[in-house]
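For this depiction, one protein chain was excluded, whereas all remaining protein chains were kept in their positions.
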């Protein structure tokens, strides 16, 4: 009854499409295997969970510039390699669609439905001037490195992606 | 007698020469320390275990293009940084040879001899249109994310490289 689930904790540091896909494949597979999964988005990884629509409000010229140039959002992610000015990324998305493979948006919905926790890193948000309203509604909460380590040390598997 | 070996499980996501080297150094060191080691190659990491010779057959124009441009094979890997149109990669290989350091090909042979399992990710293969004959003979099998997580949660150490 009181048996505890095995935990899987993933730091999503990267904002690359390919690494984000790897993270969500592992997260949803872990959840389907009965694991309790947390994803902790930090630094460029925050781009994965930013809203796709609307601007991001932040204070100060430099943060405004950063958030304009580093816009983010699941549909703006690029491949870490082979991007080729967007052509490679476009091709990869087509290849995935071709075999009915889920998009990042699909994966976020699936992950939420399966109980995966999505957490945004407060420290990175502080540096980049992001507040909770920059993120999509599926994001559960904001927390710092201590939260992540607390989860990770009680996890069977902890990965940095 | 029935004592179980400690496990080391490594996801090789990257197809960069330097990261592939790190993965094989850890894998062979782990095996030499008596650990049971699995390497799970996914996404760009599949390039590390593709055959060096011969073309890769895949269906559909876009997959043909992808596998032509993203050719892979242990001898075509590049440094993640400092590649400098191939000069940096060439230098690094020379420096390694200079101190009789093993190449990726040597490492694959060593790893196999030491019982390291080399597994190709079925999901990535599906997206990229790769079948088993794209890979060198040292590859043991193909398997999905559930296989990796099953290994990882019974491992002392699981790394994402």
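We just call them A and B in the order they show up, numbering each chain from 1.
The working rule: a contact is a pair of C-beta atoms (placed from the backbone, for glycine too) under 8 Å apart; a residue touches a chain by one contact, two chains touch by 3 or more.
What you see is a predicted model; the values in this text were computed from it and never measured.
For subunit B, the list of residues touching the undisplayed chain reads 6, 8, 18-19, 21-22, 25-26, 29-30, 32-33, 35, 80-82, 91-92, 94-96, 98-99, 101, 156-161. Residues touching the missing chain, restricted to subunit A, are 11, 13, 15, 42-44, 60, 62-63, 65-66, 69-70, 123, 126-129, 144-146, 148-150, 152-153, 155, 158-160 (touch as defined at the top).
Rule of thumb we're sticking to: only the chains that are shown with their structure count from here on.
Least-squares overlay of CA atoms from subunit A onto subunit B yields a rotation of 120° to the nearest 5.
Distance between subunit A and subunit B, defined via averaged C-alpha coordinates, is recorded as 25 Å.
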